[in-house]
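A quick write-up on the structure given underneath.
Rather than the whole complex, this shows some of its chains in their spots.
Every chain is named by a letter (A and B) in the order it is written, and numbering of its residues begins at 1.
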Amino acid sequence: MGNSNQVGTKMYQWATALFPICRSLTGQGVRDTLKYLQQEIPDLTIESIKSGQQVFDWQIPQEWNIDHAYIENEDGERIIDFANSNLHVVGYSEPVDKVVELEELNQHLYSLPEQPDAIPYITSYYQRRWGFCLTENQRKQLTDKKYRVKIASSLLDGELNYGQLLIKGKSEKEIFLSTYICHPSLANNELSGPVVTTALAQWISSLKSTEYSYRIVFVPETIGAITYLSKHLEQMKVNTLAGFVVTCVGDNNDYSFVPSRSENSVADKVALHALNHYVDSFQQYTFLQRGSDERQYCAPGVDLPVCSVMRTKYGEYPEYHTSLDNLDVISAKGLQGGFDILQQCIKLLESNFKYQVTVLCEPQLGKRGLYPTLSSMTEDYTDVITMMDFIAYCDGEHDLIDIANKINVYAMDLVALSKRLCKEGLLTKKGL
Amino acid sequence: MGNSNQVGTKMYQWATALFPICRSLTGQGVRDTLKYLQQEIPDLTIESIKSGQQVFDWQIPQEWNIDHAYIENEDGERIIDFANSNLHVVGYSEPVDKVVELEELNQHLYSLPEQPDAIPYITSYYQRRWGFCLTENQRKQLTDKKYRVKIASSLLDGELNYGQLLIKGKSEKEIFLSTYICHPSLANNELSGPVVTTALAQWISSLKSTEYSYRIVFVPETIGAITYLSKHLEQMKVNTLAGFVVTCVGDNNDYSFVPSRSENSVADKVALHALNHYVDSFQQYTFLQRGSDERQYCAPGVDLPVCSVMRTKYGEYPEYHTSLDNLDVISAKGLQGGFDILQQCIKLLESNFKYQVTVLCEPQLGKRGLYPTLSSMTEDYTDVITMMDFIAYCDGEHDLIDIANKINVYAMDLVALSKRLCKEGLLTKKGL
């Protein structure tokens, strides 16, 4: 599997630094997160759009910020405190400061009877509400008659922020990476996406040259993706070769795949080839099991070739959307695996040319030192057979992945061979 | 399964009334049957074509009528009497009145050794013959030396009759129903087809308006279908959206499907979707197992999109084409089931539009009261997910059934949703 965990360790450190920040669709937490990432990717720009602006069918919500929040019992003890976990407050809660009876309080409390030690992650972005999330065990201890509830939040006209990085390649055709930065203290879903995307951005930036251009965005989920598309859709429809939603890429368990809506885009083809050859096994989901920003990127009329290559998919692990999705769920190794598989997808895209053999009939490989000069039954001809098979499909119609699928090898294992044969003048490279 | 058996009871009454009539390709029995149905469908017209007329490769046969027929033994007892069962005479038997020796008689007798209590149903339309059908048990009792055989039939120039009902819809595009009225006292094959078709005709006529026009025919099998096509093929090739041969739709057992020759017409698509979702299970046959008027409707050069949706298929139940296919084989419930599945096919056709979402990216459903405002893990989102999935495929390319197949629901269950979303302005309806 190639890479050591060096990049994984770096990514885990970033995740650790970012974990405590209270992110939401908008607000200081998002800006702090983007600024942190900007230190790692100097060319990342932080963009903004004002509250109230219309983006397609949606409106940019007010900016939400929160200073502190708690529930105090009759003894004045803070039994639930935002300072302990930013999951304790329902996202986008309006400010509140009053004493309520337990019965009323209960209507504003969210817990998980099945996971009594987990604080659920709850938001109410588009309906004014206030609420607290707590563990079922904490809830059971609420026996006082009255409680003071305090949420020192603000909902004010402000802005929604997102990050954008454009890297110029030889072609205007783009590879698109999208991740989201709107989740508070949650590790796999979702700090893994931003940190893996950051490491990929660093790696791509470090390359001397790339075939394709890159468009990499860090957006609040849903509203951020919609906002971004509302500004760039026309250009993206023309230029996007393949795109990936980077999410849930930090745990040690499964690999997973959600196809694009068309199910047969270049992104799907590349992702499936990488997953089939580079990792031991993976879960294949359908587009019906989508759940992140591919919902926007693949919507009718948007129709971008965007799929999701993940480790364990959102909703498919018990810690999902609870306080248990903490830094223990992800690891340097897990993040490294997420980075590696996406890096393979990008390498495949950068290599996936069509080739045309320059001679009619099989080339005389022997005179070029590429073929054993003695026929015999005892030698291992695996490499020669692979070369012959590869050449046999270099008809200018099949691309590298098509051929690799035909001859049951990993396309990356054909790259050196294709370069050698081009150098020998036996192949010419054609565009994708 | 929706409908009560109310329609079924009515259909069973019609079948009971029609059962005794001696029908054949031509003759008074066909006219009596059509006149009876005309009482139920006032707009049904009874058409005729003269004996000897050429219809494609065929010629309209002479008209056959029969008054009485019997075999008398030496004691003058009528041991076989047409008055007891009109199956006793080979269809289209020429008149005969003579005394024959048993040996000669035997060459004109048809019985079923394997089903000793069943009179077989035999015809000889295009070759002059006379013959009697009887049970194997009756045959065993023929021990006299001589018998008098009498068939008081006539074969004269006359006409062939069929019924036609045209119902105008918004579109000139037509849905086609064809059933046959040439079988004598046989219940499932074939009074079930005419009575179910009659009930469907009543139902369609009762609708305030329909998207499509309807062409409904009651024809003698084969020659009647050929005759009808010889007069209407050009128009039908242009207009027919989907058609169904209505046959064997009255028993309580299986559902069955024979595809059109192309196997992928709109009729096939609709029928398979209905059968997959509306009934528990069904037998899928191939076009090689066809046996009724789809032989004509799907012939090369005719190529109409016509399939068969049945209960137990002709030839697949033991009573088939014998006197045992009587009113006990069919039931109000069985006929109702046949009616229901064909009604579903028609409803599906009337609903199977393409839809195009009017906004880019997902619509903001929350502001329209269509989406929960609070994210949470504990609610049942089935309906919301179905709605989101439905919208995700409303790209103007997939029709309602395509989408239903994609998202594994019954298309009829999307109809109310599609209307709601059109009303919200989120979808526009496109033609089929």
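The rule is short, and it goes like this: a residue touches a chain if its C-beta (ideal position, glycine included) is under 8 Å from a C-beta of that chain, and two chains touch if they have at least 3 such contacts.
For clarity, every value in this text was computed on a predicted model and none was experimentally measured.
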2 chains shown - copies of the sequence in the complete complex: 3
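As a convention for this text, only the chains that are shown with their structure count from here on.
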Centre-of-Cα separation between chain B and chain A, whole angstrom: 55
Contacting residues of chain A [partner chain B, same complex]: 56-59, 90-91, 110, 112, 120-127, 129, 222, 225-226, 229-230, 233, 261, 287-288, 295-296, 298-303, 321
In the complex with chain A, residue positions of chain B that touch it: 356-357, 359-364, 366-367, 373-378, 388-389, 391-396, 406-408
